[in-house]
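Right after this comes subunit A.
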Amino acid sequence: MGQITLTDIKKSFGAIDVLHDVNLHIDDGELVVFVGPSGCGKSTLLRVIAGLEKVTGGSIDIDGRRVNDVTAAERGLAMVFQSYALYPHMTVRQNLAFGLENSKMPKAEITERVGEAARMLEIDAYLDRRPGQLSGGQRQRVAIGRAIVRRPVAFLLDEPLSNLDAELRVSTRAELAALHARLSSTMIYVTHDQVEAMTLADRIVVMRAGRIEQVGTPLDLYNTPANRFVAGFIGAPHMNFLQGEVAERTGDSAIVTVAGGVRVHLHPVEGSMEKGQKLTVGVRPQHLVISADPTSPKVKLRLVEALGSETVIHGEINGERLMAVLPGQQRYRAGDEVPLDLEAAPLHLFDENGMRIFSTPGTQRRLSA
Partner candidate 1 sequence: MGAASRFIFRRRGGKGWHWTDIVTWVWLVGGLLIMFGPAVWLGFSSFKSPAALAEFPPTILPYVTQQVNVEGYEQPLALYEASLPDGSTQVLAEVRRIGIVSQMVDPNAPGEIIRVNIGDRTPVRTMSFATENYTEPFVQFDFVQYLWNSVFVTVTATLITLVVNSMAAFALSKYEFKGRSVAMLIILATLMVPLSVIMVPLYSIISAIGLFNNLWGVILPTVATPTGVFILRQYMLTIPDELIDAARMDKASEWQIYWRIVLPLAAPALAVLAIFSVVWRWNDFLWPLIVLSRRELYTLQVGLSIYAGELNVQWHFILAMTVVTMIPVVLVFIFLQRFITTGIAGTGLK
Partner candidate 2 sequence: MQTKSIIAGLALALLTSTAASAGDVRVMWYSDGVEGEVMKDLVDRFMKENPGINVILDNVAYSVIKEQLPVQLEAGNGPDVARVTAIKDLAKHWLDLRPLVKDPAYWDENFGDKADWMRPDGSDQISGFMTQLTLTGGFANKTLFEQAGVEMPGPEATWEEWAAASKQVADSQQVPFAMAIDRSGHRITAPMLSYGVNYIGEDGKPAPLDQGAKDFLTQFVNWTEEGVFAKDVWVSAAGNTYRAAAEDFINGQLAFYYSGSWQVANLTTKIGNNFDWVATGSPCGPAACTGMPGGAALVAVKYTKNPEEVATFMDWMAREEIVREFSERTLFLPAHKGVVEKGGLNFQTDNEQAKAALGTFVEASKATSETALKLPAWRWADTVYAAIVTRVGQTLAGELSLEDTFARIDADIAQKVKDAGL
């Protein structure tokens, strides 16, 4: 129950193609998060799965049954909308029961299911209120409740946390994770927030411009982003990218020059790298450290953000911008010049098309001026 397979899904609105040949298989009980910048087609893909939009091409299978021509109501899915889409003129109870009444369920069973969902979500105190009388968090629970009572094959959640304030978002996120664990049903979750994706997902689907860029577990994506886009999208603050060129390649070592002359010594290296090849070096801000060696390349600080537990510095090195997260509290100020180095830092190298050449935590690395 709850396997969803997308094969060569195409969708266009008029002349505009919104989805290009999307292929994806979602396993039963999996929590898959679609993530990507706004306009990437993730919501459309969700609506296509829901049956709210007809596909232009390809096929959707739920539990092995092709559902292209099955209406939204009959696909057995439930959806939680970004705006919650609670019926404002119905009480919470009626909101929860509406879908069940439509499928002609006996009254007693409706009452039971509504009660059960309400207890589970701790909204039983508000059952006779209308959505307008509830707080944002309560509405959100009702929206989830409305999906739960349906006991759907799979849950579709369209940015369900985006209307909550930051604190509530964190706690609700945790509850959602707990809920998933408890219901163990398939969930497809759409968000533009990579933190949500990372914390919730069994697997993340990163999308851009109607295409799937990469599918994988959160750590897969973090550690081995398939391309520059995924690398930049996953992880906060986002990865530093430095334009470079292969200066030397000998055996399993290489030297890449970046940012106007800073040399990066790599060992071992994989993949095809030839001398003179242009590439991009990606390094996460967390992986930059202050060098004890005063000859290390110096970064000129433009801004220092002291967060207490860590310090984020924004700097420039030969005109290229760079960001680093330093542990603890630092006494730097804007204008200071700080020597930086890579220490035990995984590096990600991308070719001119942005595709990954390799990324490995085991590479030896050192910066030199």
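Keep in mind how these were chosen: all candidates are chains of the complex that A comes from, given by their letters.
In this section, a residue touches a chain if its C-beta (ideal position, glycine included) is under 8 Å from a C-beta of that chain, and two chains touch if they have at least 3 such contacts; residues count from 1.
Predicted, not measured: the structure shown is a model, and the values here were computed from it.
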Touching subunit A in this complex is which of 1 or 2? 1
Sort out for me which residues of subunit A touch candidate 1 in the complex. 47, 50-52, 71-74, 77-79, 81-83, 85-89, 98-99, 102-103, 146, 150
